[in-house]
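A protein chain is absent from this complex, but the other protein chains hold their places.
The block that comes next holds chain A.
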Amino acid sequence: MVHATTASAGLDTIPRLLARNVAKYGDKPAYREKEFGIWQTWTWAEVAEEIEALALGLLTLGVNEGDHIAIIGRNRPYLYWSFVAAEMVGAIPVPLYQDAVAEELAYVLDHCGARFVIAQDQEQVDKVFEVHDQLPGIEHMVYLDPRGMRKYDHSALTKYQVLQEKGRADGDRAELNRRRDKPTYDDTCVMLYTSGTTGKPKGVVLSNRNIIETSKASSEFDDLRAEDEILAYLPMAWVGDFIFSIGQAFWTGFCVNCPESPATMHSDLREIGPTYYFAPPRVFETQLTDVMIRMEDASRFKKWLFHHFMAHAKKVGPDLLDGKPVGFGDKLKYQLGELMVYGPLKNTLGFSRVRVGYTAGEAIGPEIFDFYRSLGINLKQLYGQTEASVFITQQPDGEVRSDTVGVPSPGVELKIADNGEVFYRSPGVFVRYFKNDESTASTKDAEGWVATGDAGFIEEGSGHLRIIDRAKDVGKMADGSLFAPKYVENKLKFYPNVLEAVVFGSGKDYCTAFLNIDLTAVGNWAERNNIAYSSYQELAGHPEVLATMQSHVEEVNASVAEDPMLSGCQVHRFVVLHKQLDADDGELTRTLKVRRRIIEEKFADILEALYDGSSNISTETEVTYEDGRKGSIKATLEVRDARVFEIRKVAAE
């Protein structure tokens, strides 16, 4: 087993880290929250007092060691403290997604057998009440925001601050000290539920060792310091937020800032100017689109200035960030650009001080990624899972690329199975799934290797991991070469004109694709070029649109061809579909992921045409309108052949 490490200097639980932080950084800000228009600050010493008061309060409620305490709400310091207060009294905090509907909450609350719930406001309390009948185990609820709560029956309901007062007055301090001193490195720190995209959510039990070892290793990897600032805005039930806002915050002693409300996140981001920042690709995409739209409205001179310097940034920015040699003239021009364009832009985005930025969760478009990096923002990628306490691989400074997810994080071992699936083993590997030994056994083997469910390979030379697809989607083509649809689809979807792409080819001689145009982007283009169209279908079948799509496909083919392993996945033939793939028609999941099987069945005639060489196909498709009525649309689609490229031989060195 890899679990050979021991905690350094008795820092083996979060409450002990808290005590260390009080001694070391007592007067330094630990948490901030904007409320009533002002950033309210708590120092580590104040935080410790608040947490202790809450812990004493929980004792008066009769919390036992080993109880589960559910925490529901948005990122607020008080709720972060309740994690630590729960740990202090020997209970296990279980954060839940605040936007979950009552039934979803009911499943998790029932599964973990929570006796106590700490909820943010009336909305969350109401949700729990709604399913209270199914949950006889819940004995008491604590709420934070008193608004609208005055008329509720308070026999099993207490306000957070009232509970703290009660704790301060009547809490059993000796008992608290006994419970605080008891846990060991291998006791449970937190339980986090997976989002459950496949089946019911699973409770991932993470020990103090998992959390603290991971926080320590990752903080050292990126040289995080006590002076760092983060903005906590991602769901508290997500493992990443727990690691960033509690694990790493308590390990390094940096300050966690909570926005005033979800809607003020961007202005709060600007005000705080975090030095360490995480966002999913979607957030970076939206921000970039906003910038571009605002630039479209700018005066001609400003537009010219922006585009001129952005082109320069694209050329030399990433190299400067990676510390590669750059000519003196270029350097000077970049500095001028920093003064006139990059600096103000970063300030507007709230990224002026970002020293370490991460994105993860899904593939990020290379243009988006390069845009931020060329501005001098150290944006990197990581690859992780709840079961790994986040970190599996991450990109070290100076080795950042948009197509890899980095090298194994410190302490992580990687292994690629014969079918391409990635396995890992690390001190962060979860203890077990709660009340689910079967899943635990099928995910984690006796030696501690965990299956990720993703297929990938380790790039020769750089040692970086590249994720190509979900393992279950990866197949072989007729000639035995690797077929990874998502890899190609992502490349296609990076073009703004392509909304959705579905690539076929498992067991076939060559790959083919269905494409969906992005109505906003293509419609905008049509407007600017005076191309009239009356429907989605007509626009999608327009010869010029088809030609554009063909050029996109060919560019993707050229880029796929560069990869010897995946060059078989070049798209030989494609159609642009006459309708948008839609969740109402069952073609996408509610989270807008492609359902391959359904699409294959539904469009079997088109798929056949892609492989029988015909140049067009007449088809009729059933559609569901938003009000539930059904109808059908007829269309004749043109099947296009795309140029494919020779596998580029790697030049012998």
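The criterion applied here is as follows: contacts are C-beta pairs under 8 Å (C-beta built on N, C-alpha and C of every residue); 3 or more make two chains touch, one makes a residue touch a chain; residues count from 1.
Just so it is clear, contacts and distances are computed from a predicted model.
According to its UniProt record, the chain left out of view corresponds to "Amino acid/amide ABC transporter ATP-binding protein 1 (HAAT family)" among "Iron-sulfur cluster assembly scaffold protein NifU", "Probable glycine dehydrogenase (decarboxylating) subunit 1", "Phenylalanine--tRNA ligase alpha subunit" or "Amino acid/amide ABC transporter ATP-binding protein 1 (HAAT family)". Within the complete assembly, A:Arg150 is the residue of A:Arg150, A:Arg300 or A:Arg597 that touches the hidden chain. Checked against the full complex, the one of A:Asp126, A:Glu260, A:Asp518 or A:Glu600 touching the unshown chain is A:Glu260. Between the chain not shown and the residues A:Phe36, A:Phe328 or A:Tyr625, the one that touches is A:Phe36. Residues 35-38, 147-148, 150-151, 260-261, 263-264, 267 are the ones on chain A that touch the missing chain.
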